[in-house]
Structures are given as structure tokens and as C-alpha cells.
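Only one protein chain is missing; all other protein chains are in place.
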Amino acid sequence: MDEVSDLPSDLDPSYSASDPGAFDLDADRLREECGVFGIFGHPDAAAITALGLHALQHRGQEAAGIVTFEGTRFHSERRLGLVGDHFSSASTIERLPGSVAIGHVRYSTTGETILRNVQPLFAELSSGGFAVAHNGNLTNGLTLRRDLVREGAIYQSTSDTEVILHLVARSRKPRLVQRFIEALGTIEGAYALVAISNKKLIGARDPLGIRPLVIGQLDGHYILASETCALDIIGARFVRDVENGEVVIISEKGIESLRPFPQRPMRPCIFEYIYFARPDSIVQGRSVYAVRKAMGAELARESMVDADVVVPVPDSGVPAALGFAQQSGIPFELGIIRNHYVGRTFIQPTQTVRELGVRLKHSVNRSVVEGKRIVLLDDSIVRGTTSVKIVQMMRDAGAREVHFRISSPPISYPDYYGIDTPEREKLLAATHSLEEMRAYIGSDSLAFLSVDGIYRAMGENGRDPLRPQFTDHCFTGDYPTALTDVMGEAKNQLSLLAEAS
Amino acid sequence: MDEVSDLPSDLDPSYSASDPGAFDLDADRLREECGVFGIFGHPDAAAITALGLHALQHRGQEAAGIVTFEGTRFHSERRLGLVGDHFSSASTIERLPGSVAIGHVRYSTTGETILRNVQPLFAELSSGGFAVAHNGNLTNGLTLRRDLVREGAIYQSTSDTEVILHLVARSRKPRLVQRFIEALGTIEGAYALVAISNKKLIGARDPLGIRPLVIGQLDGHYILASETCALDIIGARFVRDVENGEVVIISEKGIESLRPFPQRPMRPCIFEYIYFARPDSIVQGRSVYAVRKAMGAELARESMVDADVVVPVPDSGVPAALGFAQQSGIPFELGIIRNHYVGRTFIQPTQTVRELGVRLKHSVNRSVVEGKRIVLLDDSIVRGTTSVKIVQMMRDAGAREVHFRISSPPISYPDYYGIDTPEREKLLAATHSLEEMRAYIGSDSLAFLSVDGIYRAMGENGRDPLRPQFTDHCFTGDYPTALTDVMGEAKNQLSLLAEAS
Amino acid sequence: MDEVSDLPSDLDPSYSASDPGAFDLDADRLREECGVFGIFGHPDAAAITALGLHALQHRGQEAAGIVTFEGTRFHSERRLGLVGDHFSSASTIERLPGSVAIGHVRYSTTGETILRNVQPLFAELSSGGFAVAHNGNLTNGLTLRRDLVREGAIYQSTSDTEVILHLVARSRKPRLVQRFIEALGTIEGAYALVAISNKKLIGARDPLGIRPLVIGQLDGHYILASETCALDIIGARFVRDVENGEVVIISEKGIESLRPFPQRPMRPCIFEYIYFARPDSIVQGRSVYAVRKAMGAELARESMVDADVVVPVPDSGVPAALGFAQQSGIPFELGIIRNHYVGRTFIQPTQTVRELGVRLKHSVNRSVVEGKRIVLLDDSIVRGTTSVKIVQMMRDAGAREVHFRISSPPISYPDYYGIDTPEREKLLAATHSLEEMRAYIGSDSLAFLSVDGIYRAMGENGRDPLRPQFTDHCFTGDYPTALTDVMGEAKNQLSLLAEAS
Partner (left out) sequence: MDEVSDLPSDLDPSYSASDPGAFDLDADRLREECGVFGIFGHPDAAAITALGLHALQHRGQEAAGIVTFEGTRFHSERRLGLVGDHFSSASTIERLPGSVAIGHVRYSTTGETILRNVQPLFAELSSGGFAVAHNGNLTNGLTLRRDLVREGAIYQSTSDTEVILHLVARSRKPRLVQRFIEALGTIEGAYALVAISNKKLIGARDPLGIRPLVIGQLDGHYILASETCALDIIGARFVRDVENGEVVIISEKGIESLRPFPQRPMRPCIFEYIYFARPDSIVQGRSVYAVRKAMGAELARESMVDADVVVPVPDSGVPAALGFAQQSGIPFELGIIRNHYVGRTFIQPTQTVRELGVRLKHSVNRSVVEGKRIVLLDDSIVRGTTSVKIVQMMRDAGAREVHFRISSPPISYPDYYGIDTPEREKLLAATHSLEEMRAYIGSDSLAFLSVDGIYRAMGENGRDPLRPQFTDHCFTGDYPTALTDVMGEAKNQLSLLAEAS
């Protein structure tokens, strides 16, 4: 799910204010933009959807929404903030009656954090109500939006998901599923969609399967979710992944699978394994935790170093650090402690606080670091801003040597499929050589996992250059779909309305 | 502005809870549904619009909104609650830059009090942005909505005002004003509209001029407003009323008047004079305060009684009571005191409080009432529920006789032009004879002003039955336009979406 | 109830910001500082107290509190804001169980609006709990406070009411009532007190009866309240006024009256009649509404003028204006309309709004004023700031002549008994002659009611200079008690703690 950008980032006053990396080691991570969940036929549909979204909260913390259908009317609750903050009370769940529900969590971008962009989006069609939630990003969304406005469509959000709603509303096909498939035939990019009408729960995944979507079952009722961890939290059984290019229709009659488009090879996004998916999820048959440990072990094989301790950058670097430590025989130690009580965070009340930066969320465990040669392990480098700070933290605590190891290849290209990446010129690896990166970060050595190395950690023999097994353009520049908006004129179209709420 | 009713009132849980009249002498009044304001070319457009809406607050207390345009983008703030609560801070006004603005206040119905229904409504058209605010009600709104949904339109609100937006968006005319006029040609009912595009401020009044709209000027900048009191608060000069069926276009080039439809005789709503308009407003050339006093004086001529004091039901009965007292020579006294500190009101915490009912907002001034023969003066009776209570209050305080006098005729028919009236069977005068009403209310005598009497108070010789000078169907059943939705199938169509916010 | 002033007004940042009179015709009134209520033995004690406080809301809008006792524990709710905002929900009332309750409303000063100053105040004594609520002001409160701190007392508030608590806590008398009376023997000034222990409801009035306190009865249960309007709202019967210097003890055994101090003549505060008390209250046997009308009539006798209309400054000037009109034969008209929807008020968002000032709350009814000779009637002048504005409003609306008439004598001396008056040099009448005042205000003529005139309106033959019947030092400088704090060193003692909440 992407948005018509409202403000060029240079003009966004909040941008410079929130110096990326000032307070948070997580500030320089990539961000997934969404998670989706749906269930059909369960008496506690809304409560279960809230739990599923809670388990998917790592995919988006900006906002959450649930739409249910109870036989006559649809019911919607959409809120800025965490699922646990807004969907955990009995009164909210009671406002969402019905046995069919879909839900959505959304990542906090610096752009328009406004309620009308929170999903699921809803439309009253002549055939009845229709709600849709989307994880991914359309690469021709702006182009389609411009065309539809010319035909008289009125948009209620700046989300590209609404394009799908309008395409369905305007289709002349007689049945809703046909109208939905016609809309899918028009859009390009990455999508994992869940939708409900007054009869069905529908799931769909883009032709390459870039974004994930799984099928589960609880007490005989079908579920759709971005990750298996959303099934685990409710004790649901994993059935299978939705396949690339597949549309599944769940109704009173059971589940039906459609393949309306020409078959293409699967190419899931490799970043789900590196950072986005929860470590306890199983994505396309692989344990994310085990894959991350394998990336660390592969990195130890490629870039061993003589050192005293392996220290992970918490929390996402932990599994790879365990893999590195087990492969290398160097002890794993918690050299950085995360403060669990961050509240709404310190809003830079004074210069004093600003200068302390990252220490508010993390502190060095000096007894582990002092006088030691450290292998510092992280999963990726984006801009490099927090890497500088964490290396400095190690040195301030008396580390003798700091060897920085990254359990994925250098990120040199932006994403257009639902990952929030900065512009290319802000990606450290796009503009610096390895040695320049090391010098910028200030470590004694620096090594990334190789592209073939990450494919080996995935259980492959290496990257198949003719038919790459994963969507990996951030490392390789090999974009798997057309980029219509990026190439075309729609690129800079701004929304005409600014609204606070 | 009307809405697709969400819940049959029988099913509305809040309805029975808020016993009409339990706590408020105003609970049995008719409600106006909206007020509008617009200004073109003033550097403080948003602040002035907020003030104008504040002066129009009596026309709607549920919600308020302002949309401005600053040369590139439109800016919108829409809030539930009073103007003074949400549009009085510098930070809000700063979020509404630009020299063109329109605003809207909205009445609190028991139905969907939700943000997406708050006006002005906005759409991004291919020609640029367009925002509209509406006072009135379309009598074919539901019918048009159904037709537009069939053609693929997606609605963001349940307001009939959005119908106008979609008609404009879908028009194939080349210029915005042409598209707007085409939309006006399609709708039926009562409307006073203000709208802005990226070039113009537009005002329009329905062919009969049912709802009011005036033109003012401040420092050379044109203003549109529902009433002259919104001009007075900002020190603006009254220019003239917008005429019935007129469309005015205000732009950098000045003001332009269009008459796109066949000319019809003016027939403004008589209730503006009886209750809705503020007493200090001048409506179609008449001082509302003076008219109300004249209604009281006319009533004294028609239905004199021997008594000791004239007591108004505060606050709306005061001018008529002054007129009655001056005409009759009976002293005017404040026999009922209004408590100014009602806060958010007592939500019936206990049975104890419930039984005390109306006393929370009003109290009897026993020293005026005890042992006296009272002429109790009110402006209208709708259901009669509070009339019962107020007569009882007089008796409890020791009144010797209570003569109830109403400064308008009996209300026997519901409204469909933007006044919130109960269903016909709940109107006391629709189902009771005069004597039955008196017995129900419990007064010693009861008299209403006659229909010809109210026309005399307006300065006419009486009602012209062939060409009535005012819209007065609530008294006469003579509806001045077609009632397409009421007659047709669209009547009971409900919105499919329930949303809390 | 008074407070240790925290900030010299020159240093108070909120002071200059809220230009007195900028937005409110009421901004230049004197302010009463409190109202009290208590009930013994009623099953709905808290709900009834909430209603009583609601009826007394005009005596204090800053904060409200209720303490109840249910046989074992005391329960307290104290809130900033209106009674109806905080004490109207079933959940709040349920947190206040028990059949004995006292409550308090408090006026909003510019000083410390903080929760720990909200009454009733509570202390756990060795004999059990004790709660007290106070209307009035101690003239030796600061002196006593300083002495008690020297002995080791720790204060939780800056309220002088807490002095009474500490005096009771430290008394060596064996029984609570004895300890309370010992405390009363130590304090000087004006007080109407209600208090509860685990056995009794206690009421006390200062030796001169400066502040009012009445006894009522509801279903056999005794009530204490500042005014009779608090009895009327709950349908309670008025029994009698508490007498000056009387202590009443209400318990299971009924009511007991003590006279622990030497008898002195009654001398109630005359401002209760002029402005503070609600018009429907009966204070010491006199109808406040009738007295105010008599003041207006007396003023017409003293200072008649040839004019077209009598216009009251709403709302407190209305009864006197009716009296003036009836006496003079000049018609009474509503020349100024009050806007009922002021919300939290406009916080001066822009210069534009600031300049419009008072119009946000009141508007001129031009049809009444234009071309007329006006008698403008108000109840008092304090600083004169709003008088200037309202005369100007009349002139802007086209008044031909403006004759300003004040239904009380000039205020030349500050109060120290619970009325919030500015320092003497800010009182217009303390520093200007009558003609200077007229010139400052800008009216064509100006007249005040004479001191003897106001005594005549009260039913007296005039002021008895040897034994004045009322506390009237604001007009005469004749303070009826010692002013220990004002004369002594305690005058400028500040609280050492600043706390936001």
C-alpha cells in the first residue's frame, strides 16, 4: 500500500526534526508497509482479527483497522496507533459484530498519517458493500488514479488501494468476483489483498508472489494472513501459502481457487527473511529464525575474524549473531541492552537530551565490551546513520576492536513494492565503496554477506541469474515488474487536499 | 443537508435513553440543520470564517468544518463539536492558510454523528479541487444516490450533499461553473449552497429561496452567509440577499450573477422567523426580533386573557412575550430562570436525577409565579412533551392560573427541507384537537396564533392561498416542491456501513 | 475560601494575556468564591449533592468536589471544571457511596488552579476522618498558617480552609465538635462552613453572618446549602437560615443548635443581593429577583432620564432593567443578544479575532438600538473596562444617546471576605470622580444608585450609620472585622511550591 506523496521530503518539516537514528537503533531499518488478516464464518471474527493483527504489528505500527459484516451491515473501526491500544476492549469488539472480518495494520510513514487513509477501505457498490485491505504497492497506481479522476471518480483517500475499489465499482461485469478479477488485471506491482463482500472472503496475491499471504484454519473456519505467526497466536492450523497469481474465494461453500492470469514463476521478496517477517514465522516453507541463523553462519564462513565476543545489534541482529557465534566458536554475549520502557519516547526536550541520542533506547553492557575485540552483527545497513553511533558506543565503552558484520548484501537500489526505502542517493551502499563505508562507520573492519551467500542461506546453490528465485532488486537492481508511475508523468502528482484528521 | 438515516428510530438505543424534554425546555423545538459561510480574497479568510460560523452556531451544534484554498492546495479541518471549541486556536487557523474559505455548521441529529459526514465536502476533480457546503435538504437525494452508485460512484459519506459533488464530477461540460449548474438542474428540494474551486467562490439558492443566503462585504471582499448576524460579528456590510434561483460567482473579477433556471416566485421558509434565525438577524428585509414581537402582539389581539404576569419560556419565547406584554399591558416578568452552567449535562446518573428532569436547566422564580395568573408564552409546540413539564413547573410553584399562548400556528405536517421534524404521528397538533391539546398540556387555556395572524405579523394582509408568500407546509400541508424520495422506493434505503468515527 | 497568592499579579503570565473584558461582558464583574452543600442520612446523598452544587454553580465554576461517608470509609471526588461535566455520570456517583455528603464549588481565580486546592478538604484525625468545605475568607488565615508551620504542620494546599483542619487536628479537646468550635474561636473573617465526621454533618456561619447558609429538609433529611435555589432543584423544603455565629450539628438524633460565641448583630453581605445570589433564591427572607427589580425602580426614581428604550446588560442587569422600565414607563427591550454557544471560547487565535472582542459572546440587536435614546442598565462597575466596550457597541449600532445607569453604588474599596476584587487602585470609582467615570466610559450620562437608595430597595429606611444592617465596605470602606493578615507581616508570604497539577 502506497500513497500519493503529499510533500516532497525536503519540505516536510517533521523530516529534519526527526534525525533518523538519533534515538533508535531501529531508525535505520527498512520498513514494511502493511499486514493483512481475514477470517470467514467465525462467531468471534472481530476479536480473532484483532489478535491476528496484534501478531502482525511488526509489519505496521501507524494505524490499524477492522471491517466486519454481520448479515445486513458492515461495521468499521479504523484508528491511528497500535492494535493493542484500540482494539483490545470489549466495547470496541462489540461495535464490530458479524462472523466475517478483515483487518489491516499500517506502517508509520512521515507523510499523511490521517484517518481516511487507514485501511480496510470500504465502498457501497450497487451489488452491496465491499471492503479491501492491501499489503504491497501498485507501480501504476498514480497513472490509474489520474485516469479514473478524469472519468468522474471521487477519491476519499490518497492510498493506492482505493484505485482497486474504483476499478471494481466501475467494472461492467455482472458478478463481484469477476469485477474484482478485472481490476486485478489492470493493476501492476506487488499485492497481497484480502477483501470481503456480503457473501465472501477473497484473497489474492500478485503474479510473482512478492508479498506473502497464507491460508489457515481455526475450528473449521478459513483464515488469510500475511504471516504464520498470526495463525499461531490464535491457535489456528497452517494450511498452505496462497500461490503467486492465485485468487482464493472463501464462502459458505468452502474455499475455491482461481488462476485467472497466465502462470509465472514465484519470486518472493527476500527482505521478508532478512528483516520483515517475525522470526517465529514460516515463510514459503522456511523458518525465518533458522534462515537468519544460517545467514549469520554463512557470513562467519565468508568473513571470519579473530575476536573475543559476538555482540548482536538488538533485536533483529540476534539470530544471525547466534548463527555466527555457533559457526565461529566465538562466544555470543549481550553487549547492548534494550530499554523496554520507552513510552512515547523523548521528544528532544532539550539539547542535553538530543546529544545523548541513542542511549535512551539502548545502553552498552560495559562489562561485556570493555577491553574486548568485538564482532558487531547487524542485519542490514540503509543510510548508515545508526551504524556510526553504535560503533561509537562500543568504542566509548572501551572495545579494543570493532568488526562490523552485516548478514545481508549491500542495499544499493530503492524498492517500489511496499518497502519504505529512502531515495537512492541516501543509500550508503549506492554511493560508497566498501572501504568508504567502513571509514564512514568507523569500524576496524566491515563485511557484508554476498548475494550468492544469502541464496545459500536460503537453501539454494546460489542466485540463478536467468531466473532469480527471489525479488532482490535492492541488492541487484533487477526489478521484476514494470515501473509505470516511476517512468511516467504521474510521478509528481500531489493530493490537492491537506487535512489534519 | 440530510442524511441517509442509519437506524429506524425504534432501533436507535440512544433515542429512548434521551427522553425528549427530560432535561431541556429546548428539547421539543424544531431543529435547523445547517448554516453556511464563505469569503473570497481576504488574508484572514479562515479566522473570519470561524467567526462567521460562531455567529451561526444556533443553526447547528453537532459539528463544524472549514475548507480553505491557498493557491496550490486546499486545506480542511472538520470537527465534531462547537466552533469555539475547535476553531478558536491559532494553531488550527494556521492549518487553514489561504484567502478563500467556506465553512459549515451542522445540527446534531440522533443518527450518524461521524466525521466523514461533516461538511464542507471535498473532491479532487480533473479540473482541480472543489469543496461544497449545504444548508437545506434534497427531496430527490436518495434517488440520485442510488442511480450514481449503479454507475460506479463511491460515496464517502451518507450526506445528500455528496450527491452534488458526484453530479459535478461526472458532468461532461467543459467548465466547472457549467458542471455545477448542470448538477443544480438535476437536484430538487431546498438548498443554500456555498462552494469553492481553485478560482472562485460560488453561492446558490434553490428556485423558491426556501433556505436563506445573504451577500456581504468586508474591506472590499465578498462574503456569503446564511444570516446577517454572521456579517455583524465581523463588522461586514450587508449587500443584499441572494435571490431565489440565483447563482453568484465571486472571483478576482468581482461578483457575477447567473439565472440559469426559469424564474419562480420567492417563498422563504416562515420558520426562520419563528424560531431558527437569530433575533438580531435581518431576513429578507425583516428584523427577526421585530417580527417575533409582532407575533406576540398579534397573539395578544387574537387571544387576550385576564392575567397578572406574562412569563416567557426562555430564551426563544422572550421577544413574543415582550410583544404580548406591551400590547396587553400585562407586566412582563422572568418567571423561569435558565442555568447557564450546564456543562456536558447530567447523563441521568441516577433515578433521583432523572425524576428532577427539566430543573437542571431551568428553575422557577417562585416570587414571580406564586399566587399569580400567568400568561405563559412559547413560540411553538412540536410533540408537547416539554409543554407538559413547564405548565407543571408553574403549578408546583403556586401559579393560580396558567394560560398557555403559542406565537405560531399548530404544527401538523413534517418538513423535508432541512428542518428536523418528528414523524407526523408524533406531532401533537396532527393528532389532537385544540381542547385535547390543552387537556394534555394541563393548562387552564391554550391558544395558537392563526395562520393569517402570522402573515399579518410578517406585514402581509394575510396568506394568499393562490400564491402563498412563504413556505408554510408545517401548518398547512402545502409542500412547495416534488417529494421524490418520500414517494419513491429510495425511502428506506440504509447505509451499509456503520462506523464509529 | 482564599489562597496564599502564588504570584504577584504583575508576574502572572496569564494575566496580561486575558485582557479583562476582551471577550466577555461578565469579565468586569466581581466573583464570589464558593458555594457549599451538605446532606445527612439520604440514600442518594452524592447524587443530591451533585444537583445542589449544580444549582450553586454560579458561585464558582473553577472546580467542584464531593466527599461522602458510608459507615467505614470516606470517599472523595474533586475535579477542575463544571459540576455537570464531572459529577453527572452514574459511574462517578457510584464511586461516592454513603448517606452523608458535603460538596463545594469554587470560583476560577487566575492563581493556582490545581487539584490539591479543590475542596472539600479531608484529614484523618485520631478520632476518624473529617472533611470540610468553606465559602468565605479568613482575615487571619496567613498568620495562623505561619504559626502552625512553625509547630510542624505540613500543608497540602494553599487554601486557607486547611488552617481550620489543622486547628481541629491539633486541638486537645476530647470531642470532635469541641475541637471544631475551638478552631472557630481562633479564626477571623467570613465563613459559611459545612463539615462531616463519621457521625455528624456540621454547619457554621461566622459571627456576622457575612456569607449565607440555609437549612432545608428533603424526605425528613436535613440539608445545608449556600442558597435556597439548591433546595428548589431537588424539591427540598426551606427550613430557615443558619443564624450568624450559629453552629448546627446534624446527626441521627436530629438537629442541634449551638451558640458558642457572644451574640452580635447580623450583617450579611449586600453583594449577594446585587450580583452573587441567583435571582430565584430567597436570601435572609428577601427574594433576590424582587430586590433587584426594586433597585432598578429606586434608580429610576433617583436618576430618571428622557429616553426611548431601557436596555439591560445581559444577564445580570435584566431584573433591575425591568424595575427601571416599569417604574419609568420607558419600554424594556433586548438590545444586546447573548450567544449561548460559546464553547471553550476563542483563545485569541489571531489579531483579527482579538479586535472583535466582546462580539463573540454578545451582539447588538440593531433594530432596537438604531436611532434611539438608550437607558443602558448594569448592576455594577468594577474596573470599567467592559463598560467602555458596551457603550461603544451601542454607539456603533447607531444609538442616538446612551444613558448609563448602575443599580448599585460606586465600588471604591476591595473585599477580604471571599469576593475576588482587584486591588484598590484598579477600582474605577476609587480613583475617578463621577464625571471622570462618565468621560472614561463614554456615555452621555452616568448615574449610580445611592447607598441609602440601595438600603431602601432592601426595605430599610436607609443605612443606619451606627449599626449598619449589611456588610457594605466595598461602597463605604466600613470593614466589619479585624484585617489581621492585611495589616501584618504575613501579607506577602508566597507558597514555596509550584506544581502543575
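Just so it is clear, A, B and C label the chains in written order, and each chain counts residues from 1 on its own.
Assume a contact is a pair of C-beta atoms (placed from the backbone, for glycine too) under 8 Å apart; a residue touches a chain by one contact, two chains touch by 3 or more.
Everything quoted here is computed from the prediction, not taken from an experiment.
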Missing chain: touched chains present in the view: A, C
Hidden-chain contact residue, picked from the options A:E151, A:E256 or A:D315: A:D315
Contact partner of the left-out chain, one of A:V242, A:I282 or A:C474: A:I282
Residue among C:R116, C:R301 or C:R438 that touches the chain left out of view: C:R116
Candidates C:L165, C:L322, C:I336 or C:I374 - the one touching the absent chain: C:L165
Chain not shown, touching residues in chain C: 73-79, 95, 115-116, 122-126, 128-129, 149-150, 152-156, 165-166, 169-171, 494-501
Touching residues (missing chain, whole complex) on chain A: 44, 47-48, 50-51, 54-55, 57-58, 61, 81-85, 87-90, 92-93, 229, 232-235, 278-280, 282, 287, 289-290, 315, 318-319, 322, 326, 331-334, 337, 339-350, 352-353, 356, 359-360, 363-368
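Note that only the chains that are shown with their structure count from here on.
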Chains in simultaneous contact with chain A and chain B: none
Per Cα centroids, the chain farthest from chain B: A
Length of the line joining the C-alpha centres of chain A and chain C, rounded to whole Å: 62
Distance between the centres, which are taken as Cα means, of chain C and chain B, whole angstrom: 38
Sites on chain C at which at least two other chains make contact: none
